[in-house]
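Missing here is one protein chain; the remaining ones are kept as they sit in the complex.
Here the chain labels run A and B in written order, and each chain numbers its own residues starting at 1.
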Amino acid sequence: MGYPHPSHPKETVVLSKYFGDAAARTHQGWVERGGYEGLKKALGMTPEAIIEELKASGLRGRGGAGFPTGLKWSFMPKGDGKPHYLCCNADESEPGTFKDREIMRWTPHALIEGCAVACHAIGAETCYIYIRGEFTDPWAVMSTAVAEAYAAGTIGANAMGSGTRIDIVLFRGAGAYICGEETALMNSLEGKRGNPRIKPPFPAAAGLFGMPTTINNVETLAAVPHILNRGAAWYKALCLGNPKSTGTKLFSVCGHVMKPGNFEITMGFPMKDLIYDLAGGMRPGRTLKAVIPGGSSVPIMNRQEAEAALCDYEGIVEKGSMLGSAGFIVMDDSADIVYEVYRLAKFYAHESCAQCTQCREGTAWTTKILERILKGQGKPEDLALLLELSEQMTGKTICVLSDSCAAPIVSGIQKFRSEFDAYLRRAKAPVLAGA
Amino acid sequence: MSGGAGTGHGAEGEHQPVFVGGARDKLEALFPRFPTRQACLLPALWIVQEERGWISPGAMAEVASLLGLTPAYVRGVVTFYTMYHTHPVGRHFIQVCTTSPCHLCGSDDVVKALLKETGCGELGATSPDGRFTVIEVECLGACGFATPILVDNDFIESTSPERVPGILAGYR
Partner (left out) sequence: MSAELVNVTIDGVTVSVPKGTTIIEAAKQAGVLVPHYCYHPSLPSPAVCRMCLVEVEKAPKLMPACVTTVAEGQVVKVMSQPARKARESVLEFLLINHPLDCPICDQAGECELQDFVFQEGRAGTRYSDYAKRFNPVEDFGPDVLYVPNRCILCTRCVRFMEDVADTPVLNVSERGDRAYIGIDPGQALDHPWSGNVVDLCPVGSLISKDFLHKARAWDLDKTASICPGCTQGCNIMIDTRDDVVVRLRPRANLDVNRHFICDTGRADYRWMNRGDRIEVPLVRDGSRLSPTDWDTAVPRLAALITGVTGRVVLLASGRASLESLGWVRRLLDGKDVTAAIKVPQGPEAPLPGVPNLALRKDRVPNLDGARLAGYTAAWKDAMARVEGAALVMLLDADLDDAEAARLASAEMVVGLSSVDDDRLKGAAMLLPVSTMAEENGTYVNRDQRVQRFIEAKGAPGMARPGWWIAAQAWAENNPGQGAPMTAAEAFARLGSAIPALNGLTYGDLGLTGRVLDSAPAPAGARQGAAR
């Protein structure tokens, strides 16, 4: 398993410092590199103090929702006497996103350290790390690292000699994108079908096994020890654009670029530079056509929007899309937008849990319409139908998988209308690969 | 760790218990880590699949009784998750990602090469010699290393049509 590239000078290397450094994976190697200093410091602080530091840093959830982490931790009840739980969401299944796997397989102890700090801050004695079933390498690496951390007394009944109990349990998923949704993750952990739950109740009130629970993404937790070590002010200062988006983030860039991979950049970084500079730009003779920045569950950006956008939560919203998990799917002029929209709809149809009517039937129906358009059998009213179905699939369901299916469809039709029209006019030859 | 699959299984005859010996120890080691038995369901199903290559109705009933659940409940959970097999599969189970990021990077050609080299002919089928089953799956979370495939538990990145014969040779 190789790592694609050494760090680019424009990257701000914090989380990815040891990507590619095999020695950093061991407990000893991690300690030698300054690891577990953050945990040691945290264990000497009060939970309130840790939460304040997190709030001051401006760290926002890196799984896709961007919810302020310190604020989320502060929702946990104090002194309620119930067991608290931390869940680490390592179910990374959002198309275009492949950063958490790198964190786990190169710096597993970074994640362990972050989880341990979070446990202390929210009063949890047990952290479950939910790793998707297909991540066999990260599983193996994390298993070894957790065992090492127990053996070294870093976690366990008496974490680092502090008297605090911190247990970390790895849990293997079994193939369901929807289990990346925090409430579905909890149901799956409890031994149920991975159905999202209605909210309220919110996890901090009644989550895993009905107890107060916080769920955080791998990258979010990995950032926590750095914030404690170097201070909230340092983290906050790492921002180029909007002060509400601080710190660094791993941007996964894939698709039609010369150098796909993960790039750690400061929030507010120009998207143009990310694509053309860090990711090596287009293949020879190709021009940029479209970018889906958030993983696939966000509106497609066209070339103009992509080249003008700043990479942070607000900057991308300004250009009509969302940062999400920052899994960039880059398409050049050779890409068939209609096919890719179809293929994404097919993805969502496959992953729908089946609870809500609009999602269960709508993801499948829109896939069928798009499939027929691709076969050259589309009808003129199909586009209006797709837009109307998409509207009824948005904001009406328990979770946002349905909305996620609708976003590429709506933005695809709105911004790449000519490609759809070409299929409707049967001007293009049917391109249904793999069928 | 490559999992053996489908050796000598057809439709299940009388179900031989899975959770004896080492498998039983593994299951019991799970109990203290969760506050409920039910939470051990997904890990228990993984143990079954590692031992037998697939999860039969008899195995579902066995898991159900060990965890205080009904077989119908266990079946509802098993059929929700894509990675659990409810039928025997080829000795080596190959999953290839064809979601948009990988499609953009040529997953179609990888699929064709795999189907040809394994002799499966079409996605979802098992090869005539029973060695391989190839299915397409959704995003495997390695989009920057297109096209990733899983052969049993081996995650192989950056598969190209040219690399396919060499990869498969390791599983003959």
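What we mean here is this: a contact is a pair of C-beta atoms (placed from the backbone, for glycine too) under 8 Å apart; a residue touches a chain by one contact, two chains touch by 3 or more.
Everything quoted here is computed from the prediction, not taken from an experiment.
If you put the hidden chain back, the residue from A:V14, A:A176 or A:A223 that touches it is A:A176.
Checked against the full complex, the one of B:F19, B:F34 or B:F80 touching the unshown chain is B:F80.
Considering the whole complex, the residue from A:M76, A:A159, A:V257 or A:A349 that touches the absent chain is A:A349.
For subunit A, the residues touching the chain absent from view are 176, 193, 198, 349-358, 360-365, 368, 372, 377, 381, 385, 389, 392, 395-398. Listed here are the subunit B residues that touch the chain not shown: 57, 61, 69-73, 75-76, 79-80.
Basically, only the chains that are shown with their structure count from here on.
Centre-to-centre separation between subunit A and subunit B, using Cα means, comes to 25 Å.
Only residues 1-2, 4, 83, 92-98, 100-101, 132-137, 167, 169, 171-177, 188-194, 209, 252-256, 260-262, 296, 327, 329, 331, 335, 339-340, 343-344, 347, 350-351, 353, 433-434 of subunit A touch subunit B when the two sit together in their complex.
Within the complex formed with subunit A, the residues of subunit B that make contact are 1, 33-36, 38-43, 45-46, 67, 69, 76-77, 80-84, 95, 98-101, 103-105, 108, 111, 123, 136-146, 150, 153-155, 157.
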